[in-house]
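The structure is given below, and queries will be raised subsequently.
With one protein chain held back, the other chains of the complex are shown just where they sit.
Let's look at subunit A:
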Amino acid sequence: MTDHPLLSVKNLTVQFPSRGAMLTAVDDVSFDLARGEVLGLVGESGAGKSMTGAAIIGLIEAPGRITGGSISLEGKRIDNLSSAEMRQVRGRRIGMVFQDPLTSLNPLFTIAEQLVETIRVHLPMSAREARERAIGLLNEVGIPAASQRIDDYPHQFSGGMRQRVVIALALAAEPELVIADEPTTALDVSVQAQIIDVLKKLCSERNASVILITHDMGVIAETADRVAVMYAGRLAEIGPVRSVIKDALHPYTKGLMGSIPSLTSTDDRLVQIPGSMPRLNNIPEGCAFNPRCDQVFARCTKARPELMHSGNREVSCWLYDDAASEATA
């Protein structure tokens, strides 16, 4: 058991049929996730980061489907399970936190009903035990007077408090992996800081792994151990968060980091990547980033770079091809 990483995604491809053509939303994505590790999945709109998360928990909506590759949890494939088998995994072994807490909570049921139901579906507990456990969870996520507030409805909570409830729900069955898709995007910055702290603390106490999907490099910097940068459905770069942020290799990551206005820099102009991300029906040949890249050369427009090792990370860029072959030689 121990020689398998907790989660292993290999050559994952997700496609959507559209007007006779197949659109590739996730294109040959591979990464491993160790137990207790926080992996940030970062990219701009349409980069395929949410789709990757949805594929892992088996929630790709038809007509989209996984058309290639595999997803393994502790060495066992989970991408080919039946929907009944997948329900045993989802919620129990993989918890989820979505962007908008209002849509992930049912407005017609109290917090107690929703938490108790979730707990009892996955764990053998009586209603009373489950309620005790629910109150304990709400205390842990920082809801004041949890034993009274548990009987309130979602609309009686503020946005930040609702997202705390959603985190409690995700952790209710002690999952080994939590997938958080833009968990703080709908929140104000001061509330965001609180939610990140809660999520980080609770997952590390349980030694649960986290895949944190976000467009916000700042949230990644605060939370993740490793970060994977996605562009047009592909992985551009993956490595330890500090290395990627301080010393990006892929030209896209460099541009992305430079375009973020920072509290400390006094630079007059932001780095600007020309153009915008290609649409899925119009992904350029070779490297998907080549039309916007300032270091493009002939090979980039012809052949697609695979992930190659460079130092402590992997990067899919031909600039690092030599470095990789030297390192292995």
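Everything below uses one rule, namely that a contact is a pair of C-beta atoms (placed from the backbone, for glycine too) under 8 Å apart; a residue touches a chain by one contact, two chains touch by 3 or more; residues count from 1.
What we mean here is this: contacts and distances are computed from a predicted model.
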| item | value |
| --- | --- |
| Chain not present in the shown complex, as UniProt names it (candidates "ABC transporter ATP-binding protein", "Ferredoxin", "Glycyl-radical enzyme activating protein" or "Peptide/nickel transport system permease protein") | "ABC transporter ATP-binding protein" |
| Touch criterion as defined above, residue of A:I56, A:C203 or A:M217 at the omitted chain | A:M217 |
| Which residue of A:D151, A:E174 or A:D197 touches the chain not shown here | A:D197 |
| Candidate in contact with the missing chain, chosen from A:D151, A:E174 or A:D188 | A:D188 |
| Residues in subunit A touching the chain absent from view | 44-45, 158, 160-161, 188-194, 196-197, 215-219, 221-222, 241-242, 245-246, 255-256, 258-265, 268-273, 276-277 |
